[in-house]
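Rest of the complex left out; these chains stay put.
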Amino acid sequence: MSSVTPPRGYKKEDIEKRRKWLQEKTGFCIDQVGPDEPEDLKGIIESLTGFMNVPMAIAGPLLINGTYAKGEFFIPLCTLEGTLVMSMTRGLFLTHLSGGIKTTHIKQEMSRSPIFIFDDIDKSYSFLKWVDDNYEKLKKIADSTTKHGRLLRIDKYPSQNSVILDFVYDTEEAAGQNMVTIATFEACKFIKEQFKHEKGFKYFIECNFNGDKNPASRNLILGRAHHVVASALVKENHLRRLLRTTAKEYAEGWSQCMRGTQMAGVLGYNMHNANALAAIYLATGQDVACVSENSVGIMSFEVRNEVDLYATLTMPSISVGTIGGGTRLKQAKKNLELLQCTGKNSSKKFAEIICACALALELSLGGAILTDEFATSHAKYGRK
Amino acid sequence: MSSVTPPRGYKKEDIEKRRKWLQEKTGFCIDQVGPDEPEDLKGIIESLTGFMNVPMAIAGPLLINGTYAKGEFFIPLCTLEGTLVMSMTRGLFLTHLSGGIKTTHIKQEMSRSPIFIFDDIDKSYSFLKWVDDNYEKLKKIADSTTKHGRLLRIDKYPSQNSVILDFVYDTEEAAGQNMVTIATFEACKFIKEQFKHEKGFKYFIECNFNGDKNPASRNLILGRAHHVVASALVKENHLRRLLRTTAKEYAEGWSQCMRGTQMAGVLGYNMHNANALAAIYLATGQDVACVSENSVGIMSFEVRNEVDLYATLTMPSISVGTIGGGTRLKQAKKNLELLQCTGKNSSKKFAEIICACALALELSLGGAILTDEFATSHAKYGRK
């Protein structure tokens, strides 16, 4: 008799068992194979049964002048929304003609925020001091768990009879969510050891303060993971030719057409950052669920030199890496190579490329809405 | 000489041209093929160049008793986050033992929100009345653009010297973002025709009020797309055995471990809805960028019968469909068939399954955090 839940295991024969199990249960047969060996997918997925083929396109070239990313890049995109690739290409081409996109990498800070609960507010208050006094010890423990990351600081947020500690790390080339979990966990074990006999003491490894997989003001304000700013100065003639508008029309129109943002209680101030993120994340083995947390950037436009359009995009939270996790997928690795995002500082470079592409997409989509081509282009390219 | 931007076209030979073009530009060779014919991907992606293989697993079975979804379901999941599939399976198994998950489909309302700008607040005020007076005409125009959707109502939000009209539709089995764009566009053309000679009149098809691809309070309050509520009553013995905790510990712990939510300005009140959404969306041809907008549910736990745990999850915005868009991908179609989500009311059924799976995942992850197994399980299953 077959088991209730799927048979476990990471080997090829385990996959076959699961496929057979599913067929028995449902009559449904899965048979797609992928380039990756099942054994290689440990740590990425359990109960692997097959593969999903997501169509991939190339947009670009992006011309960028950033802190780490410099030159021309061709962007692999996986999406199911017709017009997206074309629109990003339009934005990239438009900025390319105007000298490219500038980016600045502000910082990279992945964090994990355990909460420590005491039976009394006095004790939680004393704990604040205890953490300061024991910072070096905690740092040593946390840092000992990883070769690549290092604890930058512990921010302290008292709340009720508890204290949230925000462990903030540099995670180098890794996105680092697992890295900071494990490092913080070890530090917490030490803390727990000190306080476990205190009446009412409890701790939880995460209290949702980080906005991990959640849209949060905290991340808009303080940033989480890579914090990047991008800008582009779009010249009048290109704007007119490619977007059929002027800088003045664009800047004014944008401020009017975004009025719903303020009213609807939207976190951040952009139209479709999520689209650029999801498409690049999918093509490069990033965790697409992070889009919920990472899409909160601020886009702005102003007129320069009377006739040019100056576009800037702040993205305070881009949770990407170039090693570990899904980047181990063969195709993801290849695409990261295509983006020349390997080696030292490659995650920073990658985050800059992402922010630049999001700016290009926003610029193009904004244009489509302002000139009322949004619906017609979706009617043409968004349907069979 | 090769063109600056990728060669266009939906045919097989166009793909070859693009691959060649990319190789010339970068030396980088893309060669993966997928089960879908390039021509079939029109409307889904432009500049198709290859495919990305995303690993797929099966979780379940989910036992559900919903408005539309009834029985056992096996859930296809695409993810790159180790532990996710195992954790959802644990949650599904736990609820299965306890009699399954109940769901209620509250409503399905996809919307598009154009903004109409006047030079004077008097005119925008008069416009409110004009819309009421012309509602039937506008509905006729909008409805004429589609066989599947129908306008339910137009909500009116005055703001400054403008009015946001929220066109709310039933889009049946389609997610419907394109459908409502095109229908609203035609209605707007009529409005534009009436007012185009008014001084200062302008309109934009979208003003971000809808929270399309954005996290927004509006969607938490009013809902967008499918609005579903799920619940499960987990029995004491199963809770103890599978999650190693009690209902009292769980409910109290949850309220403490979620304190960061209130402080960080998180939209909604859950830990990882985004994870369940992204994994199912990927496997079924949904638009994963919508995760940014759809992840804002509210999770709650309470003790029942002194010892059992009652879990409820409200998801007011699940933007999914079972026809159109990415559901045309062969594998997506197959996975929707596996979920028995085809035909009439299948999108509602699908939304219920999604909400139930999100509840199961949240239940399991909550347990892992409360019993401090979160880090150890990620150390074990989230790494190579």
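Letters A and B mark the chains in the order given here, with residues in each chain numbered from 1 onward.
In the analysis below, a residue touches a chain if its C-beta (ideal position, glycine included) is under 8 Å from a C-beta of that chain, and two chains touch if they have at least 3 such contacts.
Bear in mind the structure is a predicted one, so any value in this text is a computation, not a measurement.
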- request: Please report the number of identical subunits in the complete assembly described by this file, where 2 are shown.
  value: 4
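What we mean here is this: only the chains that are shown with their structure count from here on.
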Centre distance in Å when subunit A and subunit B are each reduced to the mean of their C-alpha atoms: 18
